[in-house]
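Submitted below is the structure of interest, expressed as structure tokens.
Missing here is one protein chain; the remaining ones are kept as they sit in the complex.
Chain IDs A, B and C follow the sequence of writing; residue 1 opens each chain.
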Amino acid sequence: MVDKIKVSLLGSTGMVGQKMVKMLSKHPYIELVKVSASPQKIGKKYKDAVKWIEPEDIPENIADLPIVSTEYEDHKDVDVVLSALPNELAEDVELKLVKQGKIVVSNASPFRMDPDVPLINPEINWEHLELLKYQKLNKNWSGLLVKNPNCTAAILSMPIKPLENLIKVKAIYITTLQAVSGAGYSGLPFMAIEGNVIPWIKGEEDKIPKEINKMLGKLENSKIKHANLEIHPTTTRVPVKVGHMGVINIVTDDNFDEKEVQKALEEFSELPQKKNLPTAPKKPIIVLKDEDRPQPVRDLQYYNGMSVAVGRIRREGNVLRLIALGDNLVRGAAGITILTLELMKELGYL
Amino acid sequence: MVDKIKVSLLGSTGMVGQKMVKMLSKHPYIELVKVSASPQKIGKKYKDAVKWIEPEDIPENIADLPIVSTEYEDHKDVDVVLSALPNELAEDVELKLVKQGKIVVSNASPFRMDPDVPLINPEINWEHLELLKYQKLNKNWSGLLVKNPNCTAAILSMPIKPLENLIKVKAIYITTLQAVSGAGYSGLPFMAIEGNVIPWIKGEEDKIPKEINKMLGKLENSKIKHANLEIHPTTTRVPVKVGHMGVINIVTDDNFDEKEVQKALEEFSELPQKKNLPTAPKKPIIVLKDEDRPQPVRDLQYYNGMSVAVGRIRREGNVLRLIALGDNLVRGAAGITILTLELMKELGYL
Amino acid sequence: MVDKIKVSLLGSTGMVGQKMVKMLSKHPYIELVKVSASPQKIGKKYKDAVKWIEPEDIPENIADLPIVSTEYEDHKDVDVVLSALPNELAEDVELKLVKQGKIVVSNASPFRMDPDVPLINPEINWEHLELLKYQKLNKNWSGLLVKNPNCTAAILSMPIKPLENLIKVKAIYITTLQAVSGAGYSGLPFMAIEGNVIPWIKGEEDKIPKEINKMLGKLENSKIKHANLEIHPTTTRVPVKVGHMGVINIVTDDNFDEKEVQKALEEFSELPQKKNLPTAPKKPIIVLKDEDRPQPVRDLQYYNGMSVAVGRIRREGNVLRLIALGDNLVRGAAGITILTLELMKELGYL
Partner (left out) sequence: MVDKIKVSLLGSTGMVGQKMVKMLSKHPYIELVKVSASPQKIGKKYKDAVKWIEPEDIPENIADLPIVSTEYEDHKDVDVVLSALPNELAEDVELKLVKQGKIVVSNASPFRMDPDVPLINPEINWEHLELLKYQKLNKNWSGLLVKNPNCTAAILSMPIKPLENLIKVKAIYITTLQAVSGAGYSGLPFMAIEGNVIPWIKGEEDKIPKEINKMLGKLENSKIKHANLEIHPTTTRVPVKVGHMGVINIVTDDNFDEKEVQKALEEFSELPQKKNLPTAPKKPIIVLKDEDRPQPVRDLQYYNGMSVAVGRIRREGNVLRLIALGDNLVRGAAGITILTLELMKELGYL
């Protein structure tokens, strides 16, 4: 292809950064040409700056790239800046680049709840990219900023979306069992979590309802009217490496049928699927029927980790119970950033 | 003490059996004098028949006891038969002994829901022992049968009971994260559960609501009128050795105060406490205030495992969320069997 | 290719069996046409008889195959019978099939030390297949029997072989750290091995020296003269799912150079490589230079698990220390059975 999209990557040596490096190395039309990391790594070759943990080798075309800074100068000749920066560093760095004219697509939390910034989980709310039409004007930015949701919100929102037209939700009770990688490679010591459960994840229970309600919101008069679901999350950390699971109880008043729910989930398909975007899973939701699924060691690999597996669908009176599982590094982070960029190209926002 | 209660123990070589052996070895007035196990072990010394896994040595007075059968002959000279039999073996064996006149206190599931059989979690429903006054007549048994609940129901019922008079429960949504020991020592292969979550435990989601509602029931006209709580449990297995955790969301209409809830839990005290029974924890519920507690590696040891730790108490609108954790082998099994026997003695049922 | 080798597989539902099913599903000229398993599974479809644990789906062409017995009738129309039977069942079943004329290539332990039976680790001793020229006569069998070594012996022998001509070995001290899958899917309960080390594996310390010495033996007058290495193995089980590691100390009198050792290992290449056999790794030994490698979570994937990773090569006086790691299910079992069959075809033994 002649016109590849040239991108740079902030936070390229972290776990999500590595996942993006790997996914982009095989991408048909997005080309990673610059990798950025923390100041003390600048100038080193990527292969010397990274503690590579993916099972396959560092892609050859990336291994020898020199680490660059997060300054505009180092990114001026790329079309888009992707960001896998830690939350605490992202606000300043990303804002500066956007003000200087860059298009930034980012996983980090700052600005996620900003009314002018689309918070995109591609199959859920690709329409929200329309905010970009007003963002420059409203913000007085020369560039553009697009956000992806928190990894858990990204996964949990998936099975909720297709039910919108099927049942009227009164309240949702969610318990998550989240993998250690969600805290970063060094986020949790072995001594703290091995053989243990830590029934609390800092900040997470606050983000989940807010981000899901924003993503499920409707565009009205160039603004997003947030949904208003009553969501009660409890988030726990379990000794699992990859894979965030959510036990979801949806309370409704409606009559509904388990089979219909299952069908709605299985047939869920949106613009990314219709346009056959390279990173889009053929089936965003995989419904499993064995009673003891989904399981992190078995059910993370569907469509390279881009699908969410859903099992144990059960109706009990007016309550729908289901269990969702997704790859927090792919579906929850690296993969949706890339898929968002594919959507932006498809919809003409580049 | 002159008048020790002499007991025998069925299923003495399993994990719960070993826990009882250990607890009874230090008991002030219950004396374990016979140990029974599966037919191929009969005649062996206990120390040769058991694969002992408790950290301390086998109690000296038990180590050389010969394994006996489950037949009446082998138990005729004990006051009470305790049973840690596997569920699938318990029905026939226990029934036979009861019909032949033995008093049996058992952890196994058969007969738990029988209207004539008390299902005792001591602090919750010691009054239900009164059923024993009618059991012989109703059943035409010469002995007596008392049951203890499923380990998860035993733990989850603890923080629900003290709230009875504080809030009116409309519905309860529970997700459990249960330890592997709940399935028995060899119940789950390492290959199946290490680094994994299995979001289903056979039979468990059926037992929990039924057993809790029976335990929370009221004695009326020599029968138990079951409570009628709407309980929606989802049970999962996590790679933890000991300790069942429950994330509990209680929906109510009432106004209530988190502080009152906390106080009601902290001050929970019942007959076992008032009578200062040897195995009764001084505080049946330990309220933890750190956000990241309770945790299996830290919060199972209160009063030798007989207390349930409760944390993350939070009110959100009309919903009360809390997290309970208990030792499934002690609070969930061995300990409440022994405490039940202490109660029976205290209340004159021996 | 017109002339595919048709094979059946004994023990097709176990972990090694599943690995073979997967590897054969993509094989250019070996076609799996019959799958056998234990009597109670006969007649069921493979997909219903197996508890499939590989991350990808069951290969389509196998999923609906009916399970057959181990009797000759069920295997008469295949060219070769592959066996992943448990050791305790293998002797009778395999012998019967060989006597009835089948060619059997097997992973199971019986007959491994029989002087008429080649014990093949392809890169180490493909020449030993020559025993097959005399086997029928010596044994009065109408078929042929070929064995593969114990998984640990298969892995440990790899780095020893290329050093044969470089240093004269006086003694070898080996400590292994072996994965739980080596005991089979249900071989070890979580409760027994999680967070633990079990410093003993039944039978293993006996097999390792004998099998390595047979594999390193020389063909002389149509017999194998075993090597005579003094090997002192201690075998331990660690809480790792896949990957057997060996810490190897080789005592010698010679002067040698670490660099030469490294070169000999890196350049190791034998008939399977020269003939470019489909399952042969391009490099049977991967030498790693980072001090903290090889590691099971990172170093099992070279050439689909067919290479052995070797690291921490160090000379200390007259002692060579190195650490070897291999995939016990692939390099230690399924993979070498298939590679052995490829060799047999290449060398005209089919």
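To be clear about the criterion, contacts are C-beta pairs under 8 Å (C-beta built on N, C-alpha and C of every residue); 3 or more make two chains touch, one makes a residue touch a chain.
All of these numbers come straight from a predicted model, not from anything done at the bench.
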Left-out chain, listing which of the shown chains it touches: A, B, C
Option touching the unshown chain, where C:G17, C:P149, C:G311 or C:G335 are the choices: C:G311
Which of C:D3, C:E73 or C:D292 contacts the chain that the document leaves out: C:D292
Of A:I193, A:V310 or A:L341, the residue in touch with the unshown chain: A:I193
Hidden partner chain, touching residue among A:I67, A:L145 or A:V180: A:V180
Sole contact to the chain not displayed, among B:E194, B:E211, B:D327 or B:E342: B:E194
Where the unshown chain meets subunit B, residue by residue: 53, 55-56, 194-195, 298, 301
Absent-chain interface as seen on subunit C, which is shown: 171, 173, 175, 177, 195-200, 230, 232, 234, 236, 238-241, 245, 247, 249, 251, 291-297, 311-312, 316-317, 319, 321, 323
Touching residues on subunit A - with respect to the absent chain: 53, 180-181, 185-195, 239, 241
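Going forward, only the chains that are shown with their structure count from here on.
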Classification of the subunit A:subunit C interface as same or different, half of numbers criterion: same
Central subunit by CA centre of mass proxy: A
Subunit A on subunit B, rotation in degrees - Cα superposition, rounded to nearest 5: 180
Centroid spacing, where centroids are CA-atom means, of subunit B and subunit C in whole angstrom: 48
Chain centre separation (subunit A, subunit B; CA means) in Å: 43
Rounded Å distance, subunit A centre to subunit C centre (Cα mean): 42
Two or more partner chains touched - positions in subunit A: 195
